[in-house]
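Pasting in a structure now, in structure tokens, and then I'll have a few things to ask.
Here the complex is missing a single protein chain, while all its other protein chains stay put.
Entry: subunit A
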Amino acid sequence: MSKHYLELSGVDMRFSTDKGEFEALKNINLRLKKGEFVSLIGHSGCGKSTVLNLVAGLYTASTGGVILEGREVDGPGPERAVVFQNHALLPWLTVEQNIALAVDNTFTRHGKAERRERVAHFLALVHMNHAAHKLPGEISGGMKQRVGIARALAVDPKVLLMDEPFGALDALTRAHLQDSLMEIQAELGNTVIMITHDVDEAVLLSDRIVMMTNGPSATIGEILDIPLQRPRNRVLLSDDTHYHQLRRRVLSFLYEGHNKVSQLGGKANVA
């Protein structure tokens, strides 16, 4: 495996607004190994989502670029699947049809039976077979996000991009989904970039946490390795001193080094 699977080098991102140019990101450099789980954390408006959209190919960097497996990213595609914050399931399709839409349009050269099987496999992976024929409007928020994850995984992405996937869920559902995600990650070994606001979530799930400074002109402030052994157990970790030290490092970056309140002068509207 190549050492740098995914690479963001010298990325600046500027948006033109009515009040002139707005520099959201300045000189972002980040390298991911294959199978690595990286969290992006930072205050609202620091450009975390912009980073994710750049990797997704939904935005194009003003300067610099994104390279995945030696090829420059030049547009959105299924090899960089996104799990959206509000799930973004098509409300007129059933759970199964939503995943099938993704599979059918990605695995066009595979037979119909093979594609059906793939849909069923990923439904089972997120424990949603029981609701295969329900519409998104008929299932809970947590279930919807499970389906969103299944849809993204079912297209066999090289990188899985998660935009605050559990942000809209209650704490218990969130914990369930985090555990599910860790199991899936142990099984599939995907390369993941996840945006989060939640320090515990970042420490629990990640191999590395990328901490971003506040915008405008946000950049990477610090990268923290999380060398905690896997599989990780949230209950056992709650007594682990190393876990608490890591957690403290992130908290101190967010609330001492780069406190939002001290920088409220900046009009940071780009989330």
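Definition applied: a residue touches a chain if its C-beta (ideal position, glycine included) is under 8 Å from a C-beta of that chain, and two chains touch if they have at least 3 such contacts; residues count from 1.
In this section, contacts and distances are computed from a predicted model.
Not shown: a single chain whose UniProt protein name, out of "Ion-translocating oxidoreductase complex subunit E", "ABC transporter permease", "Transcriptional regulator" or "YeeE/YedE family protein", is "ABC transporter permease". Touching the missing chain, out of A:Glu138, A:Asp170, A:Glu183 or A:Asp225, is residue A:Glu138.
Within the set A:Gly35, A:Gly77, A:Gly167 or A:Gly221, the residue that contacts the chain not displayed is A:Gly77. When the full complex is taken into account, the listed residue touching the unshown chain is A:Ala56, out of A:Ala56, A:Val95, A:Val147 or A:Ile193. Among A:Val155, A:Leu177, A:Ala218 or A:Val250, only A:Val155 touches the chain left out of the display. From the set A:Ser44, A:Asn105, A:Asn129 or A:Gln245, the residue in touch with the chain omitted from the display is A:Asn105, counting the whole complex. Contact between subunit A and the absent chain runs through residues 56-58, 75-78, 80-82, 84, 86, 88, 90-92, 101-102, 105-106, 135, 137-138, 140-141, 155.
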